[in-house]
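Here the complex is missing a single protein chain, while all its other protein chains stay put.
Order as written gives the chain letters A and B; numbering starts at 1 within each chain.
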Amino acid sequence: MSTFTSASNPAGTTTGTPTDGKNGTMNATTTEATRRPHLSGMTWLVWRQHRAGFWSILAAAALSVAWMVYQRGQLTDFLTGHGYPAKNLDEVGSAFQQYVDAFSFVALGLGVIPILLGVFLGAPLLAGDLENGTAKLVAAQSMSRTRWLATKLALAGLVVVVSTGVLSAVFGWWWNPVKSEVTVMDWMSSQAFNNTGPVPVALTLLSVFGGVAIGVVLRRTLMAMVVTFGFTVALQVVWSYSIESLGNAVTVTTNKGVMGENGSPSLPRGAYEIDYSFVTGSGDLVGFGTCSGSQTDAARQVCLDKADVVGYAVEYLPMSQMHGMQWFGASILFAVTAGVVAFLFFWGRKRLV
Amino acid sequence: MSDGMYAGKPALEAYGLGMRYRRGWALRDCSFRLPAGRICGLVGPNGAGKTTLLNIAAHVLEPTNGSISLFGEAPGSAESGRRTAFLAQEKPLFRRFTVAETLRLGRELNPGWDQRAAEDIIRAGNVPFEAKISTLSGGQRTRVAIALAFGKRPELLLLDEPMSDLDPVVRHEIMGILLAEAAEHGTTVLMSTHVLAELENVCDYLVVVSGGGVRLAGDVDELMSVHTMVTGVREGDGLPVALGHHTLVESRISGRQFTALIRPEGPVTGPWETDTPNMEELLLAYLRSPDAPPLVTPTAQVHGQGQAFGIGTVAA
């Protein structure tokens, strides 16, 4: 047995007056709080955990915006110098090509955003916590795991919506002066259609939340990232095949024959042709290749007459439908995303630790 | 705290708890009661269902059958979530957070957070507040995890193998912190371990699970006092017939001598030496003899429990 005084008792010192270390941390916390926007509770935790990723996304978006603003300035300078739109761009030649290339280059980058964010933001968002046990740590605190899930989805969703929304708006603004020039970007191309309006927001949101759901089910970060890559690529493929069916195709028919120069129908500027065929006197459509096997024009004419071909029938999508098609498609994507979120909450109630 | 200690309000009650995984039953018909204010050791061999039991209590797992109640509430309710803290075996922490940020996590997510208590535990181990979790040693990480659990000011602390990766010095110190905090706030502790030496002098309550079921549950003094270690000269091939009317837990024969752990059903008289077993002997005997009749003392019995065994009664 030994005796000692409380002065040498480690327990005595710790329970006594606050030491420098404590004051140090308190000061650090208060200055930090005044310096930054004040986050609290679950929002603070989720932001702190993913701040590197969130800031990277926002910073990359800001850089891209700056680049596009610069490019638009270059473009409008050129167009003003050229005298556009009074003078069209048909004879502008190779001098204009660099501005077209700038669109393709940026559009390519913007096009992979859904895949990138799905794989690197969505898949690890919860799979990481489930894999290394931090989900248990959060579940052991006083707040419900539903709240945790909701905060994670809300913050990730907010970052996605803000970054892709701003990128989409700025890209559209850049494109606007030359929107009707098919030579720059065809509005039905994935470059234009997928990167403007609500489409990039909807595609990215579904890719990211789909990645989250894959991560929650697989509970392994790396595996979830690989599967999410497959999912987001598949989404892009399915989406690009479905774009056409989003619009109401318009059909124009002619009755001036198909042999002459002036027989072709006149389509509005920027129209996207879906189908080109011949129309008969009774209004039936026959294939565009009808009578193409004929050796001479005369023989072909005989053949066409025999088939009662009186003109062309062209099915197309006018550019005026672009906006409506984008919102229609985006709302389908948003609805699917809502389904994914509902699944996440249903699944997460029991399996999120 | 002395008044609350034996008042006997339950902190945790398990009713016929069962948990089946794909590979089979991890826990089966597990019923016991833990009075508030106790420091309870949850003992059993590896794979006995200790972690499963704690995970059910912490609302990490949903039991296949039965239920568990914490202060009368289901796990996962806002009330029991606030009053309970759980330290999982792997002691998960955010590796990129600093120690101070980890404590802030506790402060942001828990209404009754005690920043000072948490900071005191960190400071006692000289862990720098600005250090990243990933740079800390195993012992330091455990300390941070324990600070996080204690800062929550829980009334029930669930600890899964809390000392498993600590050296003896830190182990002793952390146990000291644990017991001191429990003493100061009357915290109920349910702590799993398979290191029996960790429990001596630490626990005043025991729940032994083995093969998925409860083998022994109750107050330590009570459990000790109803068992007797008998040593003597063997008769023939086995135990003396006179010992037959006591409940036998375990017996061993070496040479001419026998040693038996029994639950006496009356005076133990005979040419034998009798002794009170120590905790380790008691636990080992029960863990080694899966067929020994289980014993759940009255304070550890839940109401309406199927397999209730009174002290000293012959169990089936």
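We take it that a contact is a pair of C-beta atoms (placed from the backbone, for glycine too) under 8 Å apart; a residue touches a chain by one contact, two chains touch by 3 or more.
Note that in this section contacts and distances are computed from a predicted model.
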item: Omitted chain (choose from "ATP synthase subunit a", "NADH-quinone oxidoreductase subunit M", "Sarcosine oxidase subunit gamma" or "GntR family transcriptional regulator") - UniProt protein name; value: "GntR family transcriptional regulator"
item: Contact with the hidden chain (one of B:L136, B:V202, B:L261 or B:V296); value: B:V202
item: Contact with the hidden chain (one of B:R95, B:H172 or B:H245); value: B:H172
item: Selected residue (touches chain absent from view) among B:A85, B:A182 or B:L283; value: B:A182
item: Touch residues of chain B, complete complex, unshown partner; value: 1-2, 5-6, 38-39, 172-173, 175-177, 179-180, 182-184, 197, 200-204, 219, 221-222, 224-225, 275-276, 278
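One rule holds for everything that comes next: only the chains that are shown with their structure count from here on.
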item: Separation of mean Cα positions, chain B and chain A [Å, integer]; value: 53
item: Contacting residues of chain A [partner chain B, same complex]; value: 10-11, 14-15, 18-19, 21-22, 24-25, 28-29, 40-42, 44-45, 48-49, 52, 132-144, 350, 353
item: Residues of chain B defined as touching chain A within the complex; value: 58-60, 62, 78, 81-82, 85-88, 90, 92-97, 100-101, 104-106, 108-112, 116, 119-120, 123-124, 129-130, 148-149, 152, 180
